[in-house]
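Removed from the display is one protein chain of the complex; every other protein chain stays in position.
For clarity, chains are labelled A and B in written order, and residue numbers in each chain start from 1.
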Amino acid sequence: MKEVVEGSHAVSEAVRLARVQVMSAYPITPQTHIVEALSEYCADGRMAARFICVESEHSAMAAVIGAASGGVRTFTATSSHGLALMHELLHWASAARLPIVMAEVNRALGPGWNIWMDQTDSLAQRDTGWIQLYCEDGQEVLDTTLLAFRLAESASLPVMVVLDAFFLSHTYEPVDIPDQASVDRFLPAFQPRIQLDTQDPFALSQMAPPGCYMEMRHDIEAGMRRIPEHYTAAEEAFASVFGRRYGMLEAYRCEDADIILAMAGTAVSTSRQVVDDLRERGEKVGVLKLRMFRPFPAALLASLAGDARKIAVLDRNFCFGVGGIFAQEIRAALYLMDSRPPVYSYIAGLGGRDVTPETIEEIYVRTKQSERPAPESVWIGLDPAACPVCRTD
Amino acid sequence: MRISRSNVSTEINKTGSWRFVRPGYDEKTAPCSNACPVGQDIARIEMLMGQGMFPAAWETILRENPFPAVCGRVCFHPCERVCNRGEMDSAVGIHHLERFVGDLAIERAYALPHPFYGDEAETDRRATGGKTVAIGGAGPAGLAAAYFLARLGHTCDIYEADSEPGGVLRWGIPWYRLPEDVLKAEISRIVDMGVKIYCQKPITRDFMARAREQYDAVFLGCGYGRSLPLWIPGEEKVLNGLAYLHDIRGGDNTCTGGRAAVIGGGNTAIDVARSLTRLGVEPILVYRRRRQDMPAFDHEVEMALAEGVQLMPLVAPVRIDGGDGGMVLTLQRMRTTRMETAGGRCRVEPDGDRTETLMVDQVYSAIGAEPGENWLFPPEHQPGQLRMSHCILWEHPDARLPVVFGGDLTTPVKSVTDAVASGKQAAMALDTRFRHGGKAIPERLGACRVGDGTALSMEIYLSGRRKTRNPAIVPFSALNTDYFAPAERQAPPVLSPETRCGSFEEVEGAYGRDAAVQEASRCFNCGICNDCDNCRLFCPEVAIYIDGTRCINLDYCKGCGICVVECPRNAMTLEEEAS
Partner (left out) sequence: MIHSPLPQTDYMASGHVGCPGCGATVAMKFALRALGEKTMLVIPACCWAIIAGSHPQTSLKVPVLHTAFATAGAAASGLRAALDMRGDTETTVVAWAGDGGTFDIGFQALSGAVERNEDFIYVCYDNEAYMNTGVQRSSSTPFGTRTTTTPGTNWKHTRKKNIVEAFAAHRIPYAATASIAYPEDMIRKFQRARELKGGSRFLHVYATCPTGWRVPSDQCIKIARLAVKTRAFPLYEVTDGVRYTLNHDAEPPLPVRDYLSVQGRFKHLTDDDYGEIQAMVDEDWELLKRKVALAPEEARA
C-alpha cells in the first residue's frame, strides 16, 4: 500500500516488517525519526521487540552486539558523530560475524557543528568490515533495509543502509509499504548461526592469538567476496515477491556514453534529470549509481563503465590529503582492468550544500573540456566570501 | 566460519609447570598430644567430639589409653598447660571432655571395635604367636600393660596383692575425686578382653623363680605402697597418710572430730586433708616450702583451701610429743634461699632457731612413698637392661625371662597417666622383643614417638592412620587464627565447699552434651585436618579434589600457597620443588 512517508520512516517500516527483536539506539548525536517511530511500535505493540534506549551510540552498538550474540534479529540507527563513536564496535560486530543491520543517515562531522548531508561519516567506516548500501529514494530505503537483513543473515556480516540526511531522511515521498505476509515470505524468521546457549556453553569473541588471528581476518574477507553472490540471490528473491530490483550498481544511459557521471545518494536523481537534458542536447552522457560500496563491486563497475572515455565522480565527502573517496575507490578498482578510462574527481555538496542540476552540468562540462584529470580533486561552488579568514597571528 | 568461538577446556594447559613450591597435606603434632604422657591424639579427639561423634572420639582415646573416665578425672592434664588456645583466651577443657566421653561410654556401654587401629594385621595377631605375660600389680601401669598386651594378641595374668584391682586408683584416691563405679567399669572392660586378675596374690620371689614355666615375660608395676619415714622423734605416733586413704576406701573411717596435722605438700597430703574435712576433722597442712612450691596440683590445693583446710607453709616438723589426750608438734621455721631445686621449687633452710608448736589430735604423714619390697625395684646398671623413658626391661638372669619394671618404679613423674604410659611402653617393648628381638626395641619404639617427647603411640606402632603424622609440633604462630573467635571455656558444675565438706560425693560434675560439643569446638585441632575444606574452597586453580580424601592435582597447582596459609590448623606444608 502506497503511503507518503518520510525517508526515515521508510526505514522504521522496514524494521517493523522485518520482525526485528532487539533494537538499541541513542536518540541524539544526531539521530533521526527512525528510532522514535520504532520506540512507538514497541510501545503500542505493533512490534514484538525490545527497544533499548541507551546512553550513547557506543552502547547502542554494544547492546545489539550483545543481543545478536544471544541469537535474535537486531537493528540500530545513527548518524555522523554517533557513527564515529561506534567505530570500535563496528569492527567488533563484523569480526564477530553478527548479522546486525544499521541505518546510517549521512551527516557532516564537526566542528563546526553541522547536521546536514555529507558522506564522510559512513565512508570513514569503510575498513570496518560492514557491507554498505547507499540509497536514492524512500522506496529504495525501505526495500534496501529489508534486503539488508537477508543479506546480513546469509553472509554473517553486518550491513549499513546509508541514506542522505534531510534530502532523504526528512523528505516525504510516496512509498509502497508491503504487507507483512509478503515480507515474511521474503524474510523468514531469524535462524541464528551464533547463539549463546547454557546447554552448550562456549566463549565468543575472546582473544585470538597470532596463530589464528590472520585466518579469522581472511575468513571475513572470504565472506565479503561472496557478497555479490548472496546479494544477487537476495535481490532475486526480493524481486520475485515485490517486483523491484536495484543491483549493486545501476548504469543509467551509459551504454554509449563518452562520459559517465558516478555518484551515490539523492544526487543520482538530480543527475538522471541532467543526463536526460544533456542527451536531448546530443551529449553522450550517462549516470553510474554507486549503490554497493562495501564490498566494492569492481568487476561490475569495469563492465558497466569501462568503455566510457571519461568517468567523472561526484563526491559529497572528502579524504583530506587525498581527495574524494568514491573517486579513489573507482580509480583503484579500474587499475587492474584492461580498459581504464581516466577518473575525474569533483567535490560538491559537503555539509548539506545543495547539489543542483547546474552543479552536475558544471562537472560534465569541466570533464568534457579537460584533456586529463587534475591531480587533485576539483571543488565545485567554493565561495571564498562565505567564510572570512580568521586571523590567528 | 572462522570466528573466535571456543569450547576447548583450559584443562589441556598443564599450568602446574609454573610451580616452584609444592603444597602437601602434612598433619602435624598438637602440643597437647606432645605433652600428654600417653600421647593421646587430642586434636582428633576434640575434632570428633566437636562434631558430636562421641563413639569415634572415645575409640580414639582408647587407642592410647584404656582409662578415659579415670584419667579425665585424675590426670594433672599437662596437655592444657601447653594448649595453643591458651594464647588466645584459655586452654580447652581437655580433661573435662575426656571425662565426659569416658562416662558416656560407660553409660552407653560402648564396645571396642575390631580391628581397632585400622591395621588389618591386628586381626590375626591374636591367632599367631601370642605370648603369655605375668603382671605384678593391678594398678594403672599393670592394667595398662595388660590392656595393650591383650590388644597386641598376648595373654595376661595380673597378680594383685590387695583385695581388689586398681592400685592407687582403688585405694589411694578418694571417692570425691574418683567414684568407685567409674573405676570398676573401666577395669571390667580390660577383664572382658580376657585379662585375668588374681587378687590377694602378690608376686613373690618364689613366683619369679618359677615364672618361666608358665610365662614368656613378667611386668612388675607394684607401685609405691610404703610411706617414707619422717625420721623425727615421736614418729611412732604419726599415722600413715596412704594407709589412712586406703582405710577410708575400704569403708573404715577411723577419725571423727578434732584437729589433725597433715605433713607434706603433695597430692596425697591434700587428699588426706580433704578426706579429714569430710569426716569432721579440722586439718592443718604442714609444709616446709611455700604454697607455690607444693607438688600437689594447684587446682587441688585451691579446692582444699576452699573446703577449710589450713595451710602452714615454711615449717618442718622436728619432734612430736604427747599422747592420746593431744599431741604437740614442734615445728622448725624455714626460710627460702635463692637456690632452686631441679624441679624449679625454691630451696629452703632453717630460719635460725625459730620454732613453734602446734597442738593437734592426730598427725598424718604424707611426704612420699617407696616400693613395698626392695627386690621389686630394678637394680641399677646391671647388664642386659634396657632403660626406657617409662620402664626398664631386664633380661633377668635368675628368672631367665624378660622382666619389665614399670609404674611408679620407673616413671619420671609419679602420676596415673605416666603409669599408663609405662604400661603401654612395656607392652610395645615386649611385643617387639617377642617378634623381632630385644635389639629392635629402641628403633621400633623410637618410630612411635609422639612429637618430640617421650610419649609413644600404639596407633603408630600398629601402623594406623596416625603413622603419617609429622612429629613437628604446631606452634601458635603457625595457626591461622583468623578462623578462630574468642570463646569462653565451659565450666562443669562443681559442688559448693559447704556441700562437699559433708560427704565424699564427687566434687566436680561433668559437662552436658551441649557444653561438651561447644568446648570441643573451641579446640584448634592443631596440626590435623578437620575437613574444613578451606584448601579446596580457596584454591584458585580448582586443583584440589576429593577422591576418598583431599588430593592436589599437581598438573594444575601453581604453588600459590593459599591452601597452606588458609589451613587454620597448620595441617599442610609448602615445600620447594625438587628441581
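Following the convention adopted for this analysis, a contact is a pair of C-beta atoms (placed from the backbone, for glycine too) under 8 Å apart; a residue touches a chain by one contact, two chains touch by 3 or more.
None of these values were measured; they are calculated from a predicted model.
Checked against the full complex, the candidates B:D157, B:D351 or B:E566 give a single residue touching the omitted chain, namely B:E566.
When the whole complex is considered, the residue among A:A84, A:L204, A:A239 or A:V365 that touches the unshown chain is A:L204.
From the options A:V72, A:A239 or A:A298, the residue with contact to the chain not on display is A:V72.
Counting the whole complex, the residues of chain B in touch with the unshown chain are 4-15, 18-19, 51, 480, 482, 531-533, 537-538, 540-543, 546, 553, 555-556, 558-562, 564-566, 574.
By the touch criterion stated above, the residues of chain A touching the omitted chain are 21-22, 24, 48-50, 52-56, 58-60, 62-72, 74, 88-89, 92, 196-198, 201-209, 212.
To be clear about the criterion, only the chains that are shown with their structure count from here on.
Once the centre of each chain is set as its mean CA position, chain A and chain B turn out to be 92 Å apart. Within the complex formed with chain A, the chain B residues making contact are 1-7.
Contact residues on chain A toward chain B in their complex (touch as defined above): 95-97, 156, 193-194, 200-208, 212, 215-216, 218-219, 223.
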